[in-house]
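One protein chain is absent from this view; the other protein chains keep their places.
Moving on to chain A:
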Amino acid sequence: MRKSKWSDEQLEELLGQMPKIKDNRDPSEIYQNIEMKIGKQKQKTWILPAAAAAAALLLFFILAPSLMNWQESADKSVEIKADKSSSSAEIASENNTFEANDNKAELKAKEEIGGDKAEQFDDASKNNGETEPNDQISLQSVSADTSATAVYEEDLAGKEVLTYAIPDQTAQNIVPVSVLVEEDPAKSKFDLFEENMSRLTEEEWGLTDYYPLKASFSYDQENRTLTVDVPEDHPYSISSTTELLLEKVLGNVMHNLDIEKVNLTTEGHDGIEFSHFGYRENFVPEIGTGNLIYYFLYPNGTESKPFMVPLREKLNSIKDALRAMKENRVEDNLQASIPEDINFETEEIQERKLLIRFENESEIIDNEPTLHAIEAILLTAKEFNFETVKLENADVDKIGNFDLSNELKVPVAANKRELLN
């Protein structure tokens, strides 16, 4: 190795000779640049947090609705769980649609009856408006869902009434449901009955799917004898309840179609072997003692348009019957059909004519519960062989379609429902 070329002192000297380097810019130019940079930096200091805040806000707005939805759906699921025991929202909505159908049917019926009726209705609503100017809500509800539930004479133009006995959801009660079908001269009432069995929508109505029966029918018009032929594996002997239900339903069918005797066969052979009732060849309905009185059944906890369910009670008079109708029948899952706070005097003014005079304290206004109470009274009156009922001393002249200034005719049948096409 060579010796070092430079000593430290030489190097220090050389370094001291390093040229001076100058900034050739004008100081004002530099100052301007500095000022600009300081301004920019100041901007930057708020731009970045502002951008972050804006982004956070944006995120919040994007996420918030979905979060809220999530919570709502959670709430819903809780509600549904809570409802499960008593009723589900689905069935409630089904009931609504079926009610809407019914309203339509009501409208159709009105059109058929003609202008008279419609005029009356208009008058009535005017009257209501005058007498109850404050009660806007009840008026609205009147036009919305106050419609009679039973079949009345004016519904019958060219129609045949078919009444089906349908068990309710708990198979505790038999609900007589009536449907209107076009009259057909070529067919007997029994033919129509058999034909339309499959068109019933029991479950939609809040009842048990029971029709069509798992049996074939043949009807002997002359002897008024019905032969019910069930297959070997028929479902009616599963339990005593199913057997009892069949008995009740058949009894009802006989009553409605004026049948005297029912023969039971299994695949063409005489008799049906029931697991609880034993072997039976025919069925003769017991002639019940007492009268049918009507109560309300609200399927699935629905709150409007109840079914009118008859119960057979031994009662001395219509007066006792109407008093009994004020009480809930908890054991049968039925509700009182006359509100407790409605009081009245009953009087048989003529043969087959009933007079009901409401007490002054009783509030008889045009609303749904009152309408249904009147229908229940009319149906029960029918069972006591009355033909007309006159209601007096009500607060209004008209309730639903009932003109209270006239005598009201008892219904043809209870629980009118629409058939699906």
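We take it that contacts are C-beta pairs under 8 Å (C-beta built on N, C-alpha and C of every residue); 3 or more make two chains touch, one makes a residue touch a chain; residues count from 1.
Going forward, contacts and distances are computed from a predicted model.
Undergrad: I want to check something: the complex is missing a chain, and I'd like its UniProt protein name from "Dipeptide transport ATP-binding protein DppD", "Outer membrane lipid asymmetry maintenance protein MlaD", "TusE/DsrC/DsvC family sulfur relay protein" or "RNA polymerase sigma factor".
TA: "RNA polymerase sigma factor"
Undergrad: Which one, A:D23, A:E232 or A:E331, makes contact with the chain that was left out?
TA: A:D23
Undergrad: Name, in rising order, the residues on chain A that touch the hidden chain in the full complex.
TA: 2, 4-6, 8, 11-12, 14-23, 25, 27-28, 30-31, 33-34, 37-38, 41
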